[in-house]
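Before any comments, here is the structure.
Here the complex is missing one protein chain, while the rest keep their positions.
The first chain written gets the first letter, and so on, giving A, B and C; residue counts start at 1 in each chain.
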Amino acid sequence: MSVRVQTADFDLGEEILKLRRGNPKIGAVASFVGLVRDLSEGTAVSAMTLEHYPGMTEKALEEIVAEAKQRWELYDTLVIHRVGPLLPTDQIVLVAASSAHRQDAFAACEFIMDYLKTRAPFWKKEETPDGARWVDARESDDEAALRWDSTNGYND
Amino acid sequence: MSVRVQTADFDLGEEILKLRRGNPKIGAVASFVGLVRDLSEGTAVSAMTLEHYPGMTEKALEEIVAEAKQRWELYDTLVIHRVGPLLPTDQIVLVAASSAHRQDAFAACEFIMDYLKTRAPFWKKEETPDGARWVDARESDDEAALRWDSTNGYND
Amino acid sequence: MITVLYFARLRESLGLDREQIELSSSLSTVGDLIAHLRARGGAWQTELAPGKPVRIAVDQDMANPATPLADGCEVALFPPVTGG
Partner (left out) sequence: MITVLYFARLRESLGLDREQIELSSSLSTVGDLIAHLRARGGAWQTELAPGKPVRIAVDQDMANPATPLADGCEVALFPPVTGG
C-alpha cells in the first residue's frame, strides 16, 4: 500500500510495473488516471491549481485504501495525487489495484476513486475566461460514493 | 478504436500515452492488464500457450468495443491481446478506455473485459506438473458477462 | 463445399485442424453438420456428444443448430473460450 501526494508528474507504466513485478500470484491490475480537462461545467479552463490539507490528505487516502483492502482480496494498491499548478492534459491522479482476479481489482480501483472524490481534502481552483473560480463539489460524486454503502444493497 | 492480437509484449505506459495524448477533453482513462499467474485452480502453472481463431478474434473484439461505444460516452478504446507461449508474470491482455468522466471509462473497461472473456475466441493451455491441460471456461465469467444484459437490471 | 475448422481441445482430440465437406439436401444446417460429424464415431462421437459444451461459428459469427450453411462458408467448432 502506497499513498503519495506530490507536485511532480508520474509515469503510469513505471508505477504499474513496480506494483506487479515479482509477484506471480497477480492475475489482474486495474488502474485509473484522472486528467485536467480544458472544459469544466461548460466553461473553458486554461489552468488549475490543486490545494490540499497536508497530513490529513495522506491520512484520508490511507483510510480509504485500508477500507478497500478489507472489502476485496488485493495484493497491492497505489494512490498518487498531484497538488499545485496543472494544465489541461496534465495527469492529476493515479489509482491502481492488483489482485488474483479482475473483479476485485476493478471494484477496489473504482471504490478508491469514488471515496477519494468525497473524502480526501483536495480542492481545485480553475482559471477561466471570467477569472479564477473554486470548483463546486458534484452531487454525482456523493452518489457514486454512496452506492458502496452496504446498507443500500449495491454490493449484494 | 484499436484492436490488436499479437505475440509481442506491450508497454502499458506508452499505449495509454498514445490513447490520451493531444485530447484535452479526456478527463479519465481506465485500464486493465491481465497477467499469467503461476497458480490456476490450485495447480502450479509453469507456462501457458494462447491459441486463437485468426480473423474471428479481431471481429469479435471489434464488436465488443463497438457495443461499449454505444453504451457509454467514450473518446477512445484500446484492446491488445497476446497469443502464443507465455510465462507466469507475463502480460496477456490490455484493455483501456478514455472518457470525459470516470464512470464511463470504468464501466466500458470492465464491460469489454467481461465480454472478451466469454465471446472472443481465445483458448489457454497450461503446463502443470501433471502435464498440459486446456483451461475450462469459468461459470463466474458467464455470470460477469450476463450482468450487463439490460434485462436483469444491473445497470438500472 | 464448406470449410470446417477445429480449435483448441477439439483440434487435438479430433487430430484435425480443418477439412472440406460437401453440402447436400440432408446437410444444410449447423445441426446437420454436427450429426454428420458425430456419425463418424470414436472421438467425433465423444467430443460432439449432446451436452458437450461445443461452440459453433459460421463465417466468424456465433451460430446455433438452426443456422443454415451456404456453399463456401467457413464453419468453426471450438470449446467455450478462455482468453483474457
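Heads up, the rule we're going with is that a residue touches a chain if its C-beta (ideal position, glycine included) is under 8 Å from a C-beta of that chain, and two chains touch if they have at least 3 such contacts.
Predicted model only: the values in this text are computed from it and were never measured.
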item	value
Touch partners, limited to displayed chains, of the chain removed from view	A
Residue, one of A:2, A:23 or A:118, that touches the chain absent here	A:118
Hidden-chain contact residue, picked from the options A:3, A:92 or A:105	A:92
Interface residues of chain A (partner: the chain not displayed)	34, 50-53, 55-56, 59-60, 81, 92-93, 113, 116-125, 134-138
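Throughout what follows, only the chains that are shown with their structure count from here on.
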item	value
Distance between chain centroids, defined by C-alpha means - chain B, chain C (Å)	26
Contacts with 2+ other chains: residues of chain B	34, 113
Junction residues of chain C, two or more chains touched	84
